[in-house]
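Of the protein chains in this complex, all but one are displayed in their positions.
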Amino acid sequence: MEILIIGTVRGALYSLIAVGFVLIFSVGGILNLAHGTYYMLGAYLTYIFYTFVFGMGGINLLLISAILSVLSVGIIACLVYYILLRPHIQSLLYVMVMTLALALFVGEVMSLLFGVSGTRVPSLIEGSMSIGGVKVINQQLILIPITALILPALWYFLKKTKMGQGVDAVAQQRTGAILMGVSVETATLITSGLSASLAALAGALIAPVSSVVPEMWLFPLIKAFAIAILGGIGSLAGSVIASFVIGYAEILGSFLISEQLTELVALVVIILVLVFKPSGIMGYKLR
Amino acid sequence: MNVLEISNLTKAFGGLKALERISLSVQPGEILGIIGPNGSGKTTLFNCITGFLPFDSGSVIFDGQNIQGKRPHQIVNLGLTRTWQLVKPFFGMRVIEAMMVPSFSKRARSSHFSKKDEKENVTGILRDMGLGEKLWQEVDNLSQGELRLLDISRALVTCPKILLLDEPFSGLSHKETENISRVVRNLNSQGFTVVIIEHRLRELMKLVQKVVVINFGQKIAEGAPEQIVQEPEVIEAYLGKRRLKIGVA
Partner (left out) sequence: MNLLKRLAPFTQNQSPFGLLILLAMAVYPPISDNLFYIEIIKLAAIYAIFAMSWDILTGYTHEVNFGFAFFIGGAGYLSGILSSLLSVSLYLAIPIAALAAGVSGIFIGYLTLRLKGPYFAMATLAFASILYKLSFIFYEITGGEEGISGLDTFTDDPTKDFYVVWGAMVAIYFVLSLYARSKHGIILKAIRADEDATQSAGINTAYYKIEAFAISGFMAGIGGGVFTHSQMHIGPTMLSGYLSVIVVLLAMIGGMGTIVGPLLGAICLSIVNESLRIVEEYRIIIYTGLLILFIYLAPDGLINLKFIKGSRLLSFIFMGDRKPT
């Protein structure tokens, strides 16, 4: 039972992160190695807003801090795209190197500002519940309903709204979208912000119950990779499913084998899938 | 013996039959044209013959050898070379460097005695093609027609027995097309067997001795150019039921 609940929480967390990662790759062709950094900034900025701007004044202000943090990260991501990535976006190497360098840079800045041992962020919802005889921390639990709200909202955005349909078109069939007059740059800009915000949201939500340290950007990134490859780049549904698969696999692994080896799970998955089936489970065919 | 013998070649992509029991033979020293509307499977045929695409059934016998399952470079080293529909230049290199690449193949290396010989062979080919002046030019600076000639030149470096040209006239001016035709005729007179896929029917018909027509993955006609253009199935394949006058002389 514990496995089920924690696995679901993890799956929800990962899907928030992975969906953004896959989206920005399908739409903008950007392999954003700073995606984990947006997740990290979601956590750190919540702390910064709450502690320095609002002087730790209570739950409501904490909530506002979280929201501000998510919005700020979205804006930062748009700026990063517009200023740093757009000029040389056709070179995959440039994009990868630039985003990874940025990730390292921000990591170092955080390390300098707040130290290697990290900081603490208070929970939005204190306490814990008992489900089926298992004690679950509330802060972790809220990820599930929030994700359950956000993902369908995202789907609705992409399929039903005009702006979203434009973005979706670019992701699925770039040339067709261009011919129909959709601006790829605008779509990529919107997606950058959106994708980063999702990651930041995940970071902000998980911050109270996870360690907020300068290296916290790396593993979510690797997992987002693994999920994207497993679920197929270009398929949002695939990423969501893969997120849960990896979430459950990790929990099972940590119960059955050992905690440390579960980190390897994601990595080994990446290699196995890449070597044997590069197009993933539900993704589009590799050209 | 036929230099190339294709029997009942079939290739399907999922449910779509790209090639259906295609059979054709190429005799040594002939110039064969393969024509057909867009999407009829011509390039797929080339890709299967040259090892870039595995086929489902049938056989391809080159020079008496079954080449099914062989990798593309192995087939080239047996003497079957191709060019591509879209020119494939080696950007970032000079013409002479680009020409050296095929000279590193097993086949080219076993047919010359020394590096000096090879260099002369390569420059000779370029001169015959009319690219003699461009030896040290960057490939990036060549015109479309010159790139096509370079593609064919590179193919020649591998000392092929048979040359497969995929739409060599595509994208070229009339003058450039005539140039390529002249080159092909020259090669043929030196003993090269050539198979050409083309869309520019007027120019092609003047060049080839025999024509094979493919539509929807099937061979629908085969014969001399003058006959082929009269065949109702061929005209229908291109134009529906209307007639077209294709000059042959």
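Order of writing sets the labels: A and B. Residues in every chain begin at 1.
Just so it is clear, a residue touches a chain if its C-beta (ideal position, glycine included) is under 8 Å from a C-beta of that chain, and two chains touch if they have at least 3 such contacts.
In this text the structure is predicted, and so the values were computed from the model without any measurement.
Asks: Of B:42, B:82, B:134 or B:148, which one is in contact with the hidden chain?
Replies: Selected residue, touching the omitted chain: B:82.
Asks: Out of B:101, B:220 or B:235, which touches the unshown chain?
Replies: B:101
Asks: Touching the left-out chain: which of A:105, A:156 or A:255?
Replies: From the options A:105, A:156 or A:255, the contact with the absent chain belongs to A:105.
Asks: I need the residue numbers on chain A that touch the omitted chain, in ascending order.
Replies: On the chain A side, contact with the omitted chain comes from 25, 31, 84, 87-88, 91-94, 96-98, 100-102, 104-105, 108-109, 112, 218, 222, 225, 229, 260-261, 263-264, 267-268, 270-271, 274-275, 278, 286.
Asks: Since one chain isn't shown, list which residues of chain B touch it in the complete complex.
Replies: Against the missing chain, chain B presents residues 50, 52, 71-74, 76-77, 81-84, 88-93, 97-98, 100-102, 104-108, 136, 151, 154-155, 157-158.
Quick note on the criterion: only the chains that are shown with their structure count from here on.
Asks: If you average the Cα atoms of chain A and of chain B to get two centres, how far apart are those centres in Å?
Replies: That pair's centroid distance is 50 Å.
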